[in-house]
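Structure, as structure tokens:
One protein chain omitted, others in place.
What follows is chain A.
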Amino acid sequence: MSVLLALDTSTTAVTVAVHDGTRTLAERSTLDARRHTEILAPSIRQVAIDADVTPADLDAVAVGVGPGPFTGLRVGIVTAATLGHTLGIPVTGVCSLDAIAHEVLVAGGPADFLVASDARRKEVYWARYAIVEGRAVRQGEPAVAKPADLPQELRGLPTAGRGPVLYPDLFATPLDVLDVSAGALASFATIEQRAGREPLPVRPLYLRQPDAMPAAARKPVLP
């Protein structure tokens, strides 16, 4: 048995799970997009108690690396990186949209679908998935876009994530997986690792540059 701690803070859910390589032993998700810092660590402590494991029992950490709103996203990533360093165990990155897609797959979802999550600023992070040989395979790199700028052909697909909740007029067919579940993320990470597929680095998928402008010429104060 290999004990995996999984966590994700890229969506509205602050989600943590302990997985034993076969099944999720305990999971806790709290819907609060504004209190990641407060909620995450107590959730980890509680999930470990529920799964009856101590920090020393952990063999690995898997973390959602987004894309997602930056401030919350970093809370999960720095937590995972620090835990891995402190406990001397490996940390792997998972695209958070892939974790959502995996849950859609497990729930028996459609063969061709979209995941669109909240990117704030009236945009969504999105990726398209196809079910191939029993797994949800992402078609290309995750991207950020205004929903109205996505082609009708994509927006017409069944769509998981909060995109359809926020923009019901633009995404015609909502699916009911809205946020990342750490249990699904753990399960996806386990499958990927067994298949020998390379995980993502433990680094945020920002997809946007910091929006600061270099200092402009000074404006005179004299009239």
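One rule holds in what follows: contacts are C-beta pairs under 8 Å (C-beta built on N, C-alpha and C of every residue); 3 or more make two chains touch, one makes a residue touch a chain; residues count from 1.
Here is the rule we go by: contacts and distances are computed from a predicted model.
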Which of "tRNA N6-adenosine threonylcarbamoyltransferase", "Cytochrome c biogenesis protein ResB", "Co-chaperone protein HscB homolog" or "Iron-sulfur cluster assembly scaffold protein IscU" matches, in UniProt, the chain that is not displayed: "tRNA N6-adenosine threonylcarbamoyltransferase"
Candidates A:3, A:53 or A:83 - the one touching the absent chain: A:83
Omitted-chain contact residue, chosen from A:41, A:132 or A:191: A:41
Residue numbers in chain A that touch the chain omitted from display: 35-42, 44-45, 55, 70-71, 74-75, 77-83, 85-87, 204, 206, 210-215, 218, 220-222
